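All protein chains but one are shown in place.
Going in written order, the chains are labelled A and B, and every chain counts its residues from 1.
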Amino acid sequence: MTTTTQETPGSGKNRWTNFFIVQAWLVLLLASFFGAALAGIQLTLAPKIEANKLNETLEKVPELILGADAARASKDSGQQMEINRQYMTAGTKTYSVFKAEKDNQTAGWVVKASGQGYADKIELLVGVDETVNTITGLFVLDQKETPGLGNKIMEPDWRRQFVSKPTHLLLTAVKTKADGPGEISAITGATISSKAVCDIVNQSLNNLRQPLAKAASDKKKPSEKQQEKN
Amino acid sequence: MNYLIDIMLIAVSAALINNFVLYYFVGICPFIGVSRQIDMAVGMGLAVTFVISIAAFLSWTMTTMVLIPAAPLTAWIGGFFMSPEAAAKIDLTILSYIVYIFAISASVQFVEMYVRRFFPALYKSFGVFLPLITTNCAILFACLTIMSNVSGVDNPADAWDLGRSLTLAFFGGIGFTIAIVIMAGIREELDFCDIPPALRGAAITLIVAGILSMAFMGFTGVDTGLKNALKSDSAAQIDPKPIPKDESPLTSVIIGETDKKEWS
Partner (left out) sequence: MADQPTAFERFTQGILPENPVYRQLLGLCPVLAVTNSVQGAMTMAGAVLFVLLCANVIISLIRDLLKPHLRIVIFTLTIATFVTIVDRFLAAYMYQMSKNLGPYIPLIIVNCIIICRCEVCASKQSVFTAASDAVGQSLGFALALASIASVREILGTGMFFGFRVLPEMWPDWVIMVLPPGAFLTFGLLLGAVNWVAARKKG
């Protein structure tokens, strides 16, 4: 810009307008046209995309808390479950926590937890009951483990082992048949992936057990008192 | 300390485990085209590393300052026309791809001018590759990865800062250089081999790349091991006792309820 003004000022300005408006009018016209098109797309599709992102997790919540069969039954009978998302900071991590309420009572919690797997990050949903004593379900949201080996963590049969495990125990993946209270039998050939899942569950529950139990009892107390009065 | 470990894991993962070329397949075109001689490959790799870092800086800045909802610059400009609450909701992420591709073109132009002006020797060694880089997928891929880690995270506290983004980009570039230099070394030897005519050129390069990619799969799991070696506190500190029913100090802060949904 400074170089054009240093030359003869009048012609410099002419060249300036020549350069930008005349030469780039097509670019500017196209840019405004495309901008309008994108704005239209954004207005129509953005709510839908947001809903998709949220539904991905929300759809799983009833199943993780009630179990697959009970969730289907409750859906068929038209029962409603209200789900609230909140963020909880515990230790050094912040977790997304979904609180499920049924008939105005806490039915359970679902925690979104992630950690390092064998190949990449593993993202899990862990369901626990309302008093945070037992695990009610586990779901793998995202993983990039080896197909055929590590990605068996997604299979329902393997995930079912976690159901009704107590939260205060450290879960360990064992290569033999699991018979101890906190033991999960590891997938053959994918011990690291199995261990990683156990570790993520352990760490998130250890961090969140106290805050969640506290939050549950806080919310419960007023309603309990009301019931006593009645 | 945690931050340093994080940075190290990102670096190892970008350069070796999830190598841009051999795992994500980005930057294949120069990988096949330019990897004939080692010195050319080194030049190309350096040019990519250089540009990718600058583009990562630009795209991180643009994403956090302008594109995502509640970005400071957008909110400030929007504040002149509407209420601050409305301005904080402006979401320009739909423009991100356009912004990135122009940021990449601009940084390539800028780097070319700067290097030609101030480092003529350097320009001679890798200047010719610079214009080619604009269409190198690796650069845009790095920008997109940074975007998904800044705006795509579920939890605002997990969003990447500038340090993590630059680490990913720089070591992604290093990974690209490693892959392309190894490939060039192999191809120099391949020239003396008797290859069936149909496989000459790109086909044999791809097959060799497949074997290289298999070799790089051996790095999988290195980051887990590294992490466990560096911090051994995660599992050890877990308290195996059941929680006392009363009087547990609340360590958490509930930031806010953001989404409600009726599930039926």
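Just so we're on the same page, a residue touches a chain if its C-beta (ideal position, glycine included) is under 8 Å from a C-beta of that chain, and two chains touch if they have at least 3 such contacts.
Just so it is clear, the structure is predicted and the values come from calculations on it, not from any experiment.
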item: Omitted-chain contact residue, chosen from B:M65, B:C137, B:L190 or B:V222; value: B:C137
item: Residue touching the undisplayed chain, where the options are B:Y3, B:W76 or B:Y97; value: B:Y97
item: Subunit B residues touching the omitted chain (full complex); value: 22-29, 32, 94-95, 97-98, 101-102, 105, 134-137, 140-141, 144-145, 148, 196-199, 202-207, 209-211, 213-214, 217
item: Hidden partner interface residues of subunit A, rising order; value: 23-24, 26-27, 30-31, 34, 37-38, 41-42, 45, 48-49, 52-53, 56, 146-149
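Operating definition for what follows: only the chains that are shown with their structure count from here on.
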item: Approximate Å spacing (C-alpha centroids) for the pair subunit A, subunit B; value: 22
item: Complex interface listing, subunit A residues touching subunit B; value: 38, 41-42, 46, 54, 58, 61-62, 75, 78, 80-92, 94-96, 100, 112, 116-120, 146, 168-170, 192, 196, 199, 202-203, 206, 208-211, 213-215
item: Subunit A partner contacts - residues on subunit B that touch it in the complex; value: 2, 9, 13, 17-18, 91, 94-95, 154-155, 157-158, 220-221, 223-224, 227, 234-235, 238-243, 248, 250-264
